[in-house]
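Data first, discussion second: the structure below is written as structure tokens.
Every protein chain except one is present and positioned as in the full complex.
In this document, chain identifiers A and B correspond to the written order of the chains, with residue numbering beginning at 1 in each.
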Amino acid sequence: MKLSAPAWIALVGLGLATVPFFGLPAFYESFLYLIFSAIVLATSWNILSGYSGYFSFGHGAFFGAGMYTTATLTSKFEIPFLWTLPAAGIIAALLGVGVGAVVFRLRRLRGELFALLTLAVTFVLATIVLNTPIDGGQGVPLTAVTLPAILSSPSSTLYVLGLAMALLTLWIAYSIYLAKLGTGLFAIHDDEDVAEVMGVPTYRYKLIAFGLSCALAGVAGGIHAMFISYVTVGETFSIIVPLNVVLMSVLGGTRHWLGPAVGATVITALLYGFTAGDYPVAGRAAVGLILIVVILFMPEGLLGRFIPRLEGRRRKTTAATPVAAAPAPDAVQASSETLLRINGLSKAFSGVQALDGADVEVRRGEILGLVGPNGSGKSTLINMISGHFRLDSGSIVFDGVDIAGLPAHRVAQAGIARTYQIPRPFAHLSVLQNVTLPAMFGRAALGRGAAESEARYWLEFTGLAEKADALPGELNLHQRKFLELARALASRPRLLLLDEVLSGLTPAEIDHAIATIRTIRDLGATIVFVEHVMHAVMELSDRIVVLNYGKVIAEGKPEEVMRRPEVVTVYLGKPHA
Amino acid sequence: MNFPSWTLLGQSLLSGIFIGSLYGLLGLGLSLSWGMLRQINLAHFALAFLGAYLTFQLTSVGGMDPLLTLGLIAPAFFAFGVLMQWLFSRFSISPFNSLLVTFGLTVIIESLIQWIWTADYRKMDSVYGEMKFKIGSLYVPLPELLTLIIAVTLSLSTWALLRYTDLGKAMRAAAEDPQIAAAFGVNEKRLALLLSGLAATFAGVAGLCLALSYTLSPSQIYAWIGVVFAAVMIGGLGNPIGPLIAGIVIGVAEAMTMALISPAWAPLVSFSLLILVLLTRADKV
Partner (left out) sequence: MKLIKKLILSATGVLLGLGLQVAVAAPSGQPIKVGGTLALTGPLSATALIHKLAGEIYVEQLNKKNGLLGRPVEWILKDDQSKPDLARTLYEQLVTVDKVDLLLGPYATGNILSAVGVAQKYQKVLVHHTMGIPSLVKYDMQFPAWSVGYDPATTVTNTLLDALASTTKFPKTIAIVSSKFPSVYMMSVGMREAAKKRGIKEVLFLEWEFGNKDFGPIASRVKDANPDFIFVGAIGLEGNQLLDAMKKIDYVPPMQYFMYPAPGPLAKAPGAERAMAGSIFEQHPPFTNNPLAAEFVKIFNERATKAGLPDNAVETQAAASYSAWQVIEAAVTATKSLDDKVLAAWLKKNKVDTIQGKLRFDGPSNFGDDLLRVKQVQNGHWVVVWPKEWAAPGAKLLTQ
């Protein structure tokens, strides 16, 4: 019989819950507790850091916040131990969300900067705890706090709590892994800006993941405070805690919900294996050596190594699902009705005026060509409409709603999709997942199953059906351009912004692409496309807008506009008088 | 509270500058390999302490002049750095995995140190240990001054090397865009070996300075990580002068907190400084 992962978790959990009744030496409970605690820490860390790629070095701070919450509440306010655990989780989560609320707003604080910032938070917190009555320097003893009996006896309480937390954490990690939240986080991992533009509310998702991650670590800290019964700053906020957590997760594999748990088990057992008193120093060196060897030969972690294509296999089995009927975007014929109106849009980048009071109008159902020399502001305009940059002044009204200043994911949800000139697929997601994501997060807002059939439809449409299970890295440029297109279409946009989809393609590929774009328009989409390939522009556009130095210098029917002297001047240089 | 005397302020300022220069010196190699090789080399600290213990051994037991020990330590460490980079490129290790591999290496080196020298404290006796001179009412101890001079010299010459020599320009190009650099005939792999060797040598030099002024114990390896990382980050990755300046800023800020407020709050100042810089700095690292 095949069991689902939650069933496995429940089964293993039930089995382990009976351990206290076996009359095994209590040591096993204590040892398993250490593993559970490590599993909670590593897995909770992974919910933010593994899934979304925001490597936190501050997990010790949240673990410690939980420890000190329980320590303070039990010893100073005499609150029963179990009641302090939710508080430990909440305090840690508040701390995390507080940090995240500031940090996640800043685009540059990714990668190692985020890691270091969270480490700094740890040290700041340590200093505050040490110099305030929370600790004060003498440590907080919990030896006098009573431990309630859960299941068999008080001595098994910590075991049971540890087990429950480990199961809960694994279940949460698993659920997120499969949920929309997980998909969004994995997209953030690969390319946060693109994720946002595809409709992923990145800021909120990061905050939720961080909050959950911290809350779980906080509760684990609360339990651990009781386990060690004496809490000191030096031990709690040491750099070794985050190092170990990162180590466990990476060793197990950060891209799988179970990876950190595997790593936590292996490392805890390994460290414990070298506690014999005879050659402790050699034992410690052996742990270091094993670590190096494992990382060198399994850079994706144990799970990354042993079940790398598990997902792929599962996907292949479902590949037979019937493709949905043509999910036509709003079937509206070209009309004179305005879909998007841009008024006086200006944007400067450190003094350079990229857009200077541009006015553009896009009508429902038309193909609008956006042309102009390099640096004229075409790509900036696309970036502004899709919400990637904030505007300095002006307004962008889409279907009667001012979308200027909205975060990019809201713009996407409103029905604007875009492609990138240089394709930016999510590198670690399969082609199918790449296209499924916008169908889930964009205007279509479909459930996972529906989104997948939607994605298959557009893969078929763009000729990528064969590649559904491939990673984007395996595609050639032409295919990657079409992947961009498929992603944009899968969100069922009302307005499609195409940023130089044709550049870099061979003439034959260009013809194919032109045909495809025409088909898209025939399906009823409104298209704005930026292009340098002039014959495509002339062939496809209903109208064109010419930009120069951030200003609109002409607009109208293609043949007519391109004959205007000011446009000719821009393209061919000033005619000598 | 009485107003602190000018001597106290001056002496604390010096103290901050001196320890800051050691932060900077430790951060120099770290910053180079981080910024230019994309490696977060935790083992840099372990290497520095290995260097310190070797200096201790050659000086206290072998009777060498501590400065001369560099003649032995520098080439050995250079070779070690080259070997490490060879290993890293052979296995094409990602930045975060480099952190883990070098953590493993740190643990091994720590164990090696403990095995040879035990975990008990060691303090090097050297001719420089007690030398100092006086400027007005301020004392300038020679070991610390040496550290400052070494840190400034190394940082500046690395800066000059990267900025003015062809070799340095090639290194920077390779760090910026390996493919384009390769297209221009830069042997990126060789440069990486050289750079890593250089970084490890700097660790050895920092070790000498540690041995000159500090009591050694293996677990001290971890004590420097936080604040030196802060100096490297504030100073800018791959920037050869940044860590020194940032290190001194941190050192002085901490020393002033100690002199004027309470030593216990000093870490708050340095790490708040880091957080502030990270939050407000406009340019990318």
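Going forward, a contact is a pair of C-beta atoms (placed from the backbone, for glycine too) under 8 Å apart; a residue touches a chain by one contact, two chains touch by 3 or more.
Here the structure is a predicted model, which is why all the values come from computation and not from measurement.
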Full-complex touch with the removed chain, picking from B:8, B:127, B:149 or B:276, is B:8
What residues on chain A make contact with the chain left out of this view?
-> 25-27, 29-31, 33-34, 37, 126-127, 130-131, 137-139, 141, 143-144, 155, 224, 227-230, 232-235, 238, 271-272, 274-278, 280-281, 283-284
Contact set of chain B toward the excluded chain (per top definition) | 4-5, 7-8, 11-12, 14-16, 18-19, 57, 61-62, 111, 114-123, 125, 129-130, 132, 139, 141, 144, 213-215, 217-220, 222-224, 227, 251, 254-256, 258-259, 262-264, 266-267
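We take it that only the chains that are shown with their structure count from here on.
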Calculate how many whole Å lie between the centre of chain A and the centre of chain B, each centre taken as the average of the chain's C-alpha atoms.
-> 35
Which positions of chain B touch chain A when the two form their complex?
-> 34, 40, 87, 91, 93-97, 99-101, 103-108, 110-112, 114-115, 222, 225-226, 229-230, 233, 237, 262, 264-265, 267-268, 271-272, 274-275, 278-279, 281, 284-285
Listed in rising order, the residues of chain A that touch chain B in the complex are 55, 102-103, 106, 108-109, 112-113, 116-117, 119-121, 123-124, 126-128, 130-131, 137, 238-240, 243, 246-247, 250-251, 281-282, 284-285, 287-292, 295-296, 299
